[in-house]
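Every protein chain but one is kept in place in this view of the complex.
Right after this comes chain A.
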């Protein structure tokens, strides 16, 4: 036990050292060796080829899931070899790379949104694509979220695979009707005749003093829409893999990116890989408590984990990645091992992802719990402008440490 703890502790320490500053510009993702989990799933990315469900997806399963999570501790060798090849890039560049690869692969893939073309995207995710693919494949739209989102849906119904960018995810509230009624429901109301293979993506989350409207936590609004999948990326590796998976999915997928994570740096494989849309990612295996998180809060959690390890705790950190549906297998396996769950999210407390996750865990794994599920969410307030107020709105590492200590008493 102590050996494992030590080992994990050391790994965590390396991983965490760059995170002492939470300034996004300084954020550097952990090196590949510390994120050994992922290496196991690369190329196939978490999966092993599947028999049924002949969608276009490359990642499929043939057997009951091998919980990458649990398997990882023995997996370090594989990861270190894989890290020898690869290239280093920032998260927004990883998204761009994924998008570009898919546009190269399939001429039906196109991009539409405000300033995605000549300007290269507000966060430069589509930089250079208009030059390479032309104005029609990388379509600069007027400022009319409702109409261009609907246009993307109409294009998807008739054979294209549009990636629709919300310049800021919050702007997509103006397209809520299209996302709900047409993106989410049209496949069903048409009796399965029309598919809507769109990706809706863009920068979201609480940034740095951007004010309430530009600091939205939209996942809670979108999660009830039937027929839509939601994923949140958190590292350059999974950003690229999820982007590619979302584009290839026959389902409409909302891909959440976080404004403060665009400059994360990481080395990713040179060879092609895609991630599994429905799978959670084991960030740090542990024994004492399961911490479920996603997007930017992953880094607050890892910061807290460093302190917790120093205090003798061995937390298991899982990036749930798929916000809808939840990967109940990875989550369940972890709960069955640790018997304690802390959820850390940036979403609102009321009707947020954490609330849904709490319900799902209580429904499915109640018998395995030694303590009530605890959920740290951001406050139910419009995100304030002032730096201090904003910080108090969002969950901070110290709160996570306190919560874990409380739960593990």
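Operating definition for what follows: contacts are C-beta pairs under 8 Å (C-beta built on N, C-alpha and C of every residue); 3 or more make two chains touch, one makes a residue touch a chain; residues count from 1.
Here is the rule we go by: contacts and distances are computed from a predicted model.
Chain not shown in the complex: UniProt lists it as "Pyruvate dehydrogenase E1 component subunit alpha", one of "Glycosyl transferase family 28 C-terminal domain-containing protein", "Mitochondrial inner membrane protease subunit 2", "Multifunctional methyltransferase subunit TRM112-like protein" or "Pyruvate dehydrogenase E1 component subunit alpha". Set against the missing chain, the residues A:98, A:150, A:286 or A:352 yield one that touches it, A:150. Only one of the listed residues, A:115, A:250 or A:287, touches the absent chain: A:250.
Checked against the hidden chain, the listed residues A:96, A:126, A:178 or A:303 yield one contact partner: A:178.
Listed for chain A, the residues touching the missing chain in the whole complex are 52-53, 55, 57, 61, 64-65, 67, 107-108, 110, 134, 136-137, 139, 141-142, 144, 146-160, 177-178, 181-182, 186-197, 226-227, 229, 249-251, 277-279, 322, 324-330, 332, 364-365.
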